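To start, I am sharing the structure in question, which I have written as structure tokens.
Only a portion of the chains appears, each positioned as in the full assembly.
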Amino acid sequence: MFDFLKGMINRKGLPPGSVMYVGETVAKKVRIRIMDFDENNFVEKDAQEVEECFPFKDTPSTTWINIDGIHDTGIIEKIGRHFDMHPLILEDMLNTSQRPKLEDFDNYMFIIAKLLSYNEEKEQIESEQISLIMGADCVITFQETEGDVFNVIRDRIRTGKGRVRRMGADYLAYVLLDALVDNYFVVLEKMGEKIEDIEDELIEDPTPDTLRKIHHLKRETVFLRKILWPTRDMISGIERCGSPLIKDTTGIYLRDLYENVIHVIDSIEAVRDISAGMIDMYLSSLSNKLNILMKHLNAIVIAVAIPSFFAGAGGMSEFSQMVGFENWKSAYLLFFVGMVCMGIGTYFLIKRLEKYWK
Amino acid sequence: MFDFLKGMINRKGLPPGSVMYVGETVAKKVRIRIMDFDENNFVEKDAQEVEECFPFKDTPSTTWINIDGIHDTGIIEKIGRHFDMHPLILEDMLNTSQRPKLEDFDNYMFIIAKLLSYNEEKEQIESEQISLIMGADCVITFQETEGDVFNVIRDRIRTGKGRVRRMGADYLAYVLLDALVDNYFVVLEKMGEKIEDIEDELIEDPTPDTLRKIHHLKRETVFLRKILWPTRDMISGIERCGSPLIKDTTGIYLRDLYENVIHVIDSIEAVRDISAGMIDMYLSSLSNKLNILMKHLNAIVIAVAIPSFFAGAGGMSEFSQMVGFENWKSAYLLFFVGMVCMGIGTYFLIKRLEKYWK
Amino acid sequence: MFDFLKGMINRKGLPPGSVMYVGETVAKKVRIRIMDFDENNFVEKDAQEVEECFPFKDTPSTTWINIDGIHDTGIIEKIGRHFDMHPLILEDMLNTSQRPKLEDFDNYMFIIAKLLSYNEEKEQIESEQISLIMGADCVITFQETEGDVFNVIRDRIRTGKGRVRRMGADYLAYVLLDALVDNYFVVLEKMGEKIEDIEDELIEDPTPDTLRKIHHLKRETVFLRKILWPTRDMISGIERCGSPLIKDTTGIYLRDLYENVIHVIDSIEAVRDISAGMIDMYLSSLSNKLNILMKHLNAIVIAVAIPSFFAGAGGMSEFSQMVGFENWKSAYLLFFVGMVCMGIGTYFLIKRLEKYWK
Amino acid sequence: MFDFLKGMINRKGLPPGSVMYVGETVAKKVRIRIMDFDENNFVEKDAQEVEECFPFKDTPSTTWINIDGIHDTGIIEKIGRHFDMHPLILEDMLNTSQRPKLEDFDNYMFIIAKLLSYNEEKEQIESEQISLIMGADCVITFQETEGDVFNVIRDRIRTGKGRVRRMGADYLAYVLLDALVDNYFVVLEKMGEKIEDIEDELIEDPTPDTLRKIHHLKRETVFLRKILWPTRDMISGIERCGSPLIKDTTGIYLRDLYENVIHVIDSIEAVRDISAGMIDMYLSSLSNKLNILMKHLNAIVIAVAIPSFFAGAGGMSEFSQMVGFENWKSAYLLFFVGMVCMGIGTYFLIKRLEKYWK
């Protein structure tokens, strides 16, 4: 949870704008994929050298350069210099613990977003930083590791399906962000499943482990809120910043995206509310179990004490003598069986009466 | 509760604006009902083919096209194309997990609202998505299933009662939304009844089931808040967006509708507050029961222990010898009765004294 | 608490603006009282027919028409038609479950306010709806039942005391609202008394009934908040709506009234905070009682068990034989007294030691 | 706490602007002190009659009239008439339960502030109302009782130390308010001491009295918030109202004062947070004590029960016979000592083992 602090501390003391990678995961090789297209044409290539993508900068067609792996600062710096980016942007891009944000420059926009995924093994939500630079007819995306979240968009571009081929760079940026936000719903569904599991446990047999799960769930909402609220601001900022890079026709798509993020936030807040209620349920289940235990203890103490009193108060021999039994053994048995019956009878009688006690 | 996520996940990977139905309920056949009226004339017909409603688009009279069932995407797409709707609208309309919202286009408005109803069988609140498109003299509504919520308005149009026949499309849209909001009060009343039931249980005999009911109630408020707050924004948006489609005379009706929604929201927030208090009552009732149990246990332990001590400390035989009784049997009886009386007396004495303990 | 829903549900399905009474209380006869005055002249009359008040509409002097009882929709409709009121206003006026609100028309203002009173019998706060229509030189008030809240103002008008006779209709409206708000303080004082009672109970001897009272208090704050926050908005709206009906000189009075409402709201929020603290006190008093009980039980178990062990471990006969006592009876007595003393001594010793246990 | 309601209720029914004193404390005689000064001149006098201060109204030098005691409404009315004050101001001034507020008139400003002090005897925070009227070169202050809070400023004026002599009426008003706010820090320090006391108690030995102190502390924060938030608004209002009475050079001082009030508010909010945490600590200390008690009870029950079983199961005589001891008495002793050792050993063994129970 507090992993995000690491990056900040490592670069402590460096001058602002220092290009230094702070993340952990190191992809084997930085992979640079270029797609250049307009409504009719389409070029796709895997660049071996970073310089290969420079010529696309000046084509009138829409260019999407995707860089998987940001640990090679040399490549990042070269791109930064060629595309004339502000030094702070390069720093933010490499510092993988940034909050989602939007920085609007005159001729390009810089967006930091988060890709959320659910790690089934560690049973926790993980986030990866996606940086996106959007120029007039060029989008550059930086991913920490090579992932498959954008594959579906690549296919759409290749097949020419949808509006993505003809609507320019801002629409492409929207489509990429939309793919990220769609993933948030997958994470949400995972949380929904967890909630149902926990609620079942709460009803059937709550254990300390159930509380641990609730606490874990709560921490995840804390973690998600830290990502989602700034994401909301970032997306609403794209439309409202009034940049000429955003065409009017893209506005409605951005509003739709904004609605989706709000949708996710609403759900997270709902999970928060529900997890608070679950803690109450857990605590009261403990109290309830204790009450049940005490009721039994109560009944048992009485059920055991009364025959014991009889047994103590005189014992078998006096009893048999008093009743005048001749037969030792049967008297003993009778007394014994009577006491056991009295104990059991008392136990159930007391359990019945307890609810009327005041 | 987390059903709304399903739709979002199913369409993951599709390009924005894809017309795909994500809801569950499939009505048998899409039913298209057309009402065309002005102050003096009135035409009503059930269209067999979607094309039958196209001619009404250009009449100067107010037209209301109601479509029950949105699973037939072909019909939706035809309407969309004919009425020149934005592709995103069609997508939103079919995705039944949308938040209530308003999208204002130049020549029409797109509204998503929710119909709430209380399912007596499942004992839970259910919501259905209603999409509404309002043009200059045309309102198109899309319902997931054929319902009766708008019947009363149909009757009003047929009989010419009220202002609905002469005040145009924006007033018609208001009347339809008003019918939805009126239903919210029915759901609220249901919640009010539940609260009274739970409070009665809390006072009489709270059980773990009572807590489950409180938790369920709390989840319902969470669910309703997610629908009501965006509904509020949507309704206030209709008036404030300054669209020429909304006539000045309709403003006061919209403000009234807005007040009603706030009324519902206030009540939901009140339910939230009250349900929090009920959990406190439940928890303290558990503590209280435990205290009562312990008081009894306390008194019983003493009441049983003291005669047992006497019984143990000497037993019948020594006692009778000491007191000098000749008659074995009556001595035994006397001792026995005395011990039982001492036990019962001690029990009530202790119960009296307990409240003065500190 | 959820009574306010009734009105909303009864009129479900009616067209907006339907004049239908939804309240419960039916006054015997609608009473119409007219006061017409300026600085020098004063006329007062009880109208038998609603038409009697129509001529006063056009007098230049200030007219106050007070209508007690709103169940006779015929009278309301006549007034509505004569004074040219919007149909929605008539509907709102009769629907006694409205939130306090302000509707500003060009030539008149429509205000809904609430009269709060404390019902000593039912021990709960009750609210009555007061509708107020303010024209240029005319104020019409509608009350559900004939009450005495405005009597003091009537007296002031009759005697010519204060500014009310010369400052016109807007000042009159302010004075009437001020009389309502003054009543809120009476209700607040009642709550203050309740809080003191509950706190005394909490310190002396908290019972489940105390918790019930706290819960009731909390519900009353929930109820009052629902009335007071909209009242605040309504009053601040009167000044800020910029209507020409409100003279500049009245502004300071309205601001003062606003301050008073804020004062009441602040106090209600304080009651909320305090009642939350009282629940904590109640819960901890239960825990504390349990601890005290357990301490006693602890001491008693030990105090009883040790002599019982001695009694069991050998009994009287062996003991006396061992000690070598000749005299059976005195040995028995000695042993017996010793055991009882040991028990009591142990009890107090343990109670002393308990606080050092860790 | 709810004392502030009294004033409001007493004047219920009076026309707005009625000059009626509602406070409790009645100073023996109203004391009127006048200070008239500029950079070079200085006049100080105690007025016997209220009329003596009227001539100072028109001097170009700064005049400060301080009135201790506001129960003599005659004096207040005379001043009000001479200085041409609005009737509502006089009412507010005498109603000592007002919220801090600012009323900006064309030629003067009316300020209500609160003097806070800590009553060591009653161990509670008390507030006194200070009304302040600021004209172009005149400040009039009204105090409920004669206090010493402004003495330090009087000294400063007398000695000519500081800017107060040359910077005019608005700076004088600031200095007076600053003296009030400085006192708030004294009250805060008192609360800080209380918190430390309570925390010490919580760590050493929490009792129900500790909870009572926490509750009292919480109520004091509720009380202070009701005073401080409006004070903040009042002070920020002085600068922002744009009155020509406030010179530009005074702005920075007012902002500094505003910062101080925010400082106090921040601290009060911190106290709120901390007191909530202290209740949790108290409740858990109760639970913890109970657990410790139960652990002991647990160990004791076992430690007592096992020897009792041995004692009961056969008793001394059978035991000695079985072991074959010749010597009755030493056998008895051996058995007895063995049992006691077994009890004590079991007790400590169980206490050790308890922490591994699951």
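Labels for the chains are A, B, C and D, by order of writing; each one numbers its residues from 1.
The rule is simple: contacts are C-beta pairs under 8 Å (C-beta built on N, C-alpha and C of every residue); 3 or more make two chains touch, one makes a residue touch a chain.
Only a predicted model underlies this, so the values are computations on that prediction, with no experimental measurement involved.
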item: Given 4 placed chains, full-complex copy number; value: 5
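By definition in this document, only the chains that are shown with their structure count from here on.
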item: Joint neighbours of subunit D and subunit B, given as chain labels; value: C
item: Chain-contact steps, minimal, separating subunit D from subunit A; value: 3
item: Same vs different contact residues, subunit A with subunit B, by half of numbers used; value: different
item: Whole-Å gap separating subunit C and subunit D, where each centre is the average of the chain's CA atoms; value: 27
item: Residues within subunit B bordering two or more other chains; value: 283, 287, 290, 294, 297, 301, 305, 308, 312, 315
item: Arrangement of touching chains [line / ring / star / complete / other]; value: line
item: All touching chain pairs, where touch follows the definition stated at the start; value: A-B, B-C, C-D
item: Residues of subunit C that touch subunit D when the two form their complex; value: 152, 156, 161-164, 174-175, 178-179, 182-183, 185-186, 188-189, 192, 195-196, 203, 252-253, 255-256, 259-260, 262-263, 266-267, 270, 273-274, 277-278, 280-281, 283-285, 287-288, 290-291, 294-295, 297-298, 301-302, 305-306, 308-309, 312-315, 318, 321-322, 354-355, 357-358
item: Subunit A-facing residues of subunit B, complex; value: 1-2, 4-6, 8-9, 12-13, 15-17, 86, 88, 92, 98-99, 101, 103, 205, 208, 211-212, 215, 218-219, 222-223, 225-226, 230, 279, 282-283, 286-287, 289-290, 292-294, 296-297, 300-301, 304-305, 307-308, 310-312, 315-317, 328-329, 332, 335-336, 339, 343
